[in-house]
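Just one protein chain is left out here, and the rest sit where they should.
Labels run A and B following the written order; every chain starts at residue 1.
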Amino acid sequence: MSNPESLVAIQNSFEPKIVAFFCNWCTYLAADLAGTSRIKYAPNIRVIRTMCSGRVDPQFVLEAFARGADGVLIGGCHPGDCHYQEGNYKTLRRVRMLRRVLREMGIEDERFRLEWISASEAERLKVAVNDMVEKIRALGPLRLEIKAEHFPEEVAA
Amino acid sequence: MTKPAAVPKNPKPKVAFYWCASCGGCEETVLDLDERVLDVVAAVDIVFWPVALDFKRHDVEALPDGSILAAFVNGAVRTTEQEEMAHLLRKKAKVLVALGSCAQLGGIAGLANLSSREGILQSSYCESPSTVNAEKVFPQTLYKENGYSVSLPGLFETVCSLDQVVDVDYYLPGCPPTPKLLWDAVHVLLGGELPPKGTVLAPDRALCEECPRKDTRPEKLTLKEFKRPQDAVIDEATCVLAQGVVCLGPATRSGCEALCPQGNMPCTGCFGPTSRVRDYGAKALSAISSIIDSNDPEEIEKIVHTVPDPVGTFYRYSLPASLLRRKKIDEALKTK
Partner (left out) sequence: MDARNGDLRIGVYVCHCGTNIAATVDVKAVAEYAAALPGVVVSREYKYMCSDPGQELIRQDIVELKLNRIVVASCSPLLHEETFRGAVAKGGLNPFCFQMVNIREHDSWVHQDRQRATEKAIALVRAAIRRVALHKPLEKKRVPIHPDVLIVGGGIAGIHAALTLANAGKHVYLVEREPTIGGNMAKFDKTFPTLDCAACILTPKMTAVKKHPNITLWTLSEVTEVQGYVGNFEIAVTRKPRYINEDLCVGCLECIEACVYKQAKVPDEFNLGLGKRRPIYISFPQAVPQIPVIDPETCIDFKTGRCKKTCIEACGDRHAVDLKQQPKQETIKVGAIILATGYQTFDARKVPDYGYGVYPNVYTAPEVERLINASGPTGGEVILRDGRKPQSIGIIHCVGSRDENTNKWCSRVCCMYSLKLAHLLKERTGAEVYNFYIDMRAAGKAYEEFYHKLLEEGVHMIRGRVAEVTDWAVTPEEEGKLVMRAEDTLISFVRRVPVDMVVLSVGLVPHEDAKDVRRLFNISCSSEGWFLERHPKLAPVNTFTDGIFIAGACQAPKDIPDAVGQAGSAAAEAMVLIDTGYVEMEPNTAYILEEECSGCKTCIPLCPYSAITFLADKKIAHINEVLCKGCGTCVAACPSGSIKQNLFEDEEIFEEIRGVLANA
């Protein structure tokens, strides 16, 4: 195993890549507001806009992890505030089930977050993003358990 | 003028069957063709079929490359031997068909990808309650004694679907595929008009389409609890999912004629996804959890936990082919 010092070095130089799915009406607007308010936060997220967090197919989350994302953040309207009435509840239901699958596949809870951030909560967005970046930085890069590229030679005796 | 080439004495196309990591159920499918198997034999030469005929590996090796019309390989790939055979048959066959869930998606055997190889060996040869192995003897790939040596195939780190090891032309889904699908596939292959490479030789709609209980699902079905079949008395006429039992028919390719619902059991998804779905488990999970009848986070959490084993439920047949546990790195990723 790597010694703690080199681990710290990796964590310091490691910049988590986070794919963020933001709903058009709340969290995307919060990110816009953060911009107009010149609120600074970590540049690690890449925002993909969907009309509603309910559009976020669990396949998108898996694809992001499979393609090298260290974290996935879904941002939607607060419960009761969904622009489409109840889309965010469907997101919540899927996220709760998906989280259990991800755990079994070795993906830590910190890497997959669902945040309710309304259009006016630019500050909350900042806090959520920064917090997620820090937590994932502490975890290190996502290494999917399956060694994909090569078959190991044979069973060791 | 030169003479035309002599017509070969035996113009019958050659067909091979092989099994990798499988339970043997797919072999049963071939047998379940019943007397039609005679029609098959009349139409083709079976040149390799370890479960039924005494051809050996060297017989296959002796055949010219590409001389087999179609090789039907069932089972997932876990051992070095299976990998070698997959490559061999790929080389010898014009068309390689992945037969059954294990070859197509990794199958039940693919659930082993939730554990490490070492963990599996420990469990199988040391820890399981029925095992007595005080000396901690593990299988060896090579064992020598008195100048003689015995070898065993090596065990790979993970289970792969067939196409993660070799190029596959067609897929015949199911655990096992139905004889009808196999029969139809043989006809398609013999007919000469081949579908596009990569085609799954089954209808591309989900199972509800052909489920006799389809009409009994309420239009607005939502659920407060998910049940396992053993915990429910399933009414024989009503939509299984409507009775709270997780039925994956909505997410699963049709073609089996709803055998499980007809046998009063839920669909567990062996036919895998439709062509429009990239990750079977994710889609099945999305559909099932979307109809949870609650908006309250705590209650949702409770209901979500009425599915005791989400990976085993949603990825029962497709873990090696899933987005997160897949080995095959497709072109797009290679050319990043």
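Keep in mind that, in the parts below, contacts are C-beta pairs under 8 Å (C-beta built on N, C-alpha and C of every residue); 3 or more make two chains touch, one makes a residue touch a chain.
Note that the structure is predicted; figures quoted are calculated from it, not measured.
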Return the single residue from B:73, B:207, B:245 or B:303 that touches the missing chain.
B:207
Would you indicate which residue among B:123, B:151 or B:222 is in contact with the undisplayed chain?
B:222
Of A:64, A:97 or A:114, which sits in contact with the chain we cannot see?
A:64
Touching the absent chain: which residues on subunit B qualify?
204-209, 214-215, 217-222, 248-251, 254, 273-278, 283-284, 286-287, 290-291, 332-333, 336
Contact set of subunit A toward the excluded chain (per top definition):
15, 17, 19, 25-26, 28-29, 31-36, 38-41, 43, 46-52, 54-60, 63-64, 67-69, 80-81, 83-87, 90, 94, 118-121
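Quick note on the criterion: only the chains that are shown with their structure count from here on.
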Distance-wise, how many Å sit between the C-alpha centres of subunit A and subunit B, to the nearest whole number?
32
So, in the complex, the side of subunit A touching subunit B is made of residues 57-59, 61-63, 65-67, 79, 86, 89-90, 92-94, 96-98, 100-101, 104-105, 107, 144-149, 151-155, 157
Subunit A-facing residues of subunit B, complex
80, 83, 113-114, 116-117, 121, 138-141, 154-158, 277-279, 281-283, 285-286, 288-290, 292, 294-295, 297, 300-301, 304, 307, 310-311, 314-315, 322-327, 329, 333
